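Only one protein chain is missing from this complex, and each of the others stays in its spot.
Chain IDs A and B follow the sequence of writing; residue 1 opens each chain.
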Amino acid sequence: MILSLLAAAIQSGTPVLYATLGEIFTERSGILNLGVEGMMMVGALAGFLAAKATGSPALGFLAGGLCGALIAGIHAGVCLVFLGNQVVSGLAVTILGVNLANYLGTPYVGQRAPGFDPFPLPLLSKLPFFGPVFFNHDILVYISFCIPVLMWVFFRYTRWGLGVRAVGENPEAVSAAGLPVAGYRWAGVLVGGFFSGLGGAYLSLAYTHLWSKGLSAGRGWIAVALVIFAFWRPGRAVLGAYLFGGVMAFQLRLQAMGTNLPSSLLLMLPYGLTVLVLVASSFKKHGTEAPAILGINLEPPD
Amino acid sequence: MGLILCFWVAVGAAKDLQVGFIYVSPTGDAGWSYSHDLGRQAVEKLDDVKTSFVEAVPEGPDSERVMLNMARKNYDVIFATSYGYMDPMLKVAKQFPKIVFMHCSGYKQAKNMGNYFGRIYQARYLAGMVAGAMTKSNTLGYVAAFPIPEVIRGINAYALGAQAVNPDVQVRVVWTKTWYDPATEKEAAKSLLDVGADVIAQHQDSPSPQEAAAEKGVYSVGYHSDMSSFAPKAHLTAPVWNWSPYYVKIIEQVRNGTWKSGSVWPGLEDGIVDLAPFGPMVPKAVQEKVLAKKEAIKAGKFKVFSGPIKDQKGTLKVAAGASMPDKDIFGMTWFVQGVIGTTQ
Partner (left out) sequence: MFPFEVKRRQVPLRWGTCLIFMAVIFLSLGVGAILLAFQGKPPVRGILLLFKGAFGSRWALEDCLVKAIPIFLCSLGVALAFRLQIWNIGAEGQFALGTVGATFMALSFPDLPKALLLPAMLAGAMIAGGLWGFIPAFLKILLRTNEIIVTLMLNYIGILILDYLVYGPWKDPVSFGFPMTKEFSPGAVIGMIGGTRINWGILLCLLFAVLIWVFFRYSRLGYELKAGGENPRAARYAGMPFNGLVILVMVAGGALAACAGFIEVSANLNRLQPSIMVGYGYTAIVVAWLARLSPFYIGIAAYLLSGLRVGVENIQLDLQVPAAFGGILEGLILLMVLAAGFFTQYRIRIRSAT
């Protein structure tokens, strides 16, 4: 029973993980992009439609990411070119993305698309505890295991990763070094949007094989919160995403087991947990600062 | 002069009947609104009838405005397909006495406003019989949306049907608090599978609980429409709506001038509810038993909520030999014995 709960936590947390990792990337470059929910919904629809049209879930997944990046590009344009307020722009992108996905997706509600099915890894899925929990999922989950590691390596050891981080902490230094500040920032937003789109596509291609109006159900916002919980580090994001996925899966299992608690109260658990998690994060002092220029637009040089 | 008058009358008589529909959710959901929309499409096919609809209208003042809009555009018949539209519809009906208003699932009436609903619980009972016969673990899972009477009623009928063929059966209920959210519904189904359910039924509008059951290799019961295309190996049957004949009937009545207000609650005998075709895995013997029961219900010989019925606590709610009056069925807020879950 516990094993299946843990496995469900991982599956349920995977879309949030993709989105959280994407948002970490964006925020590390100094941009706050609150449009994750919108990007996820658009990614979900795009992935669904692409998979339906081409018959290939993999292409669908990719398409989801690309469309997420496209929507993120709107945010980048408004904030980086037109110096719009990043908070409000992110909200606008959410409103636009969610409604655009609903509008264009209306004819497709209730239809199926080819998707990803669980694919137990040959030897690993037979391991006593880790097998059923970690290695009995679809391939997108396995990919999501690798991404935090790759991201960590990227930020720590590659020149581009250092550039992205630097641009989020001290853009003057980066510009003085002759590196393209705007380029890094654009990359930050677009890559983040790509991953958020992937997270959305996961929902419509793997978690279910359907498209619906409220598919992401607030997961994008949870991702934004988890970025803070993760202290902008990919490793901790994994913990947060699975914790959150676990709570969502848990309250349903509690009902199945036969509880007398009203379901409205149980449904509050994920959101309440997010608040608690945020509050707890505020206590840790050292090494948890947000990137220095997060949310601040760079004035054009005089 | 007389010629012009004749022309005028002729034009008036040939005027299309304008029929409006208000849905509480999008029509593409393969669920509640979808089944009503199928009915609307049947009406659209009639001669001299034009239909239109507004979907995803929140209950309350928004719905009142939509109905007023239709009324001011001189629609002739307006159908509202959710309980929460009742009070707004009554307000509008009073202002436009020449328009026929039909409200689904409510009870308030006026001279030009009637109610209608369907006894889908009869089909649920039959589906329960199938599930009870097919289960091996004696645990039936039920993914339900909101704890409102029609859902509770459906669960109870399902449980009673299952218990009729298999007295040890239990029904476990998980509330998703949404009509259409495939991700949550699938997770809810999985959590029921985890506690040992081997038939998953649903009062939801998306087919994802069927998907979950199929993935685990167990059975499922659909809803609203035949969901077997989503889970061919798992789908046993489904209670389905069939509003088309009823809607066509209402339109004919309005056209003939024979329409009268009232409260109707037809069931299997009128074809407004039905059972989807059985999946290939259901044994002939079970099919025959269920079909026999269906005939009995249609003929009025058997009533689903006939005693003895006890609630979850063991209190006798309906005595042996008696049958629950419609009023109590309509406002059911408790579970029968054998159902595990809260009604909140």
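Here, contacts are C-beta pairs under 8 Å (C-beta built on N, C-alpha and C of every residue); 3 or more make two chains touch, one makes a residue touch a chain.
Predicted model, so just to flag it, every value in this text is computed and none were measured.
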| item | value |
| --- | --- |
| Selected from A:Leu100, A:Ile139, A:Leu239 or A:Met257 as touching the chain missing from the view | A:Leu100 |
| From B:Val19, B:Ala42 or B:Met70, residue that would touch the chain that is not displayed | B:Met70 |
| Those residues of subunit B which, in the complete complex, touch the missing chain | 20, 26, 52-62, 65-66, 68-70, 72-73, 83-84, 87, 107, 146-149, 152, 177, 330-333, 344 |
| Touching residues on subunit A - with respect to the absent chain | 34, 38, 74, 77-78, 81-85, 87-89, 91-100, 102-104, 106, 213, 218, 221, 224-225, 228, 262, 264-265, 267-268, 271-272, 274-275, 278-279, 282-283, 299-300, 302 |
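The rule we apply is simple: only the chains that are shown with their structure count from here on.
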| item | value |
| --- | --- |
| Subunit A and subunit B: spacing of chain centres that average the CA atoms, whole Å | 38 |
| Subunit A-facing residues of subunit B, complex | 26, 28-31, 34, 141, 147, 172-178, 180-184, 186-188, 190-192, 194-195, 197, 206-208, 211, 215, 229-230, 340-342, 344 |
| Touching residues on subunit A, where the partner in the complex is subunit B | 1, 4-5, 8, 12, 106-110, 112, 117-118, 203, 207-210, 212-215, 217, 248-249, 252-253, 255-264, 267 |
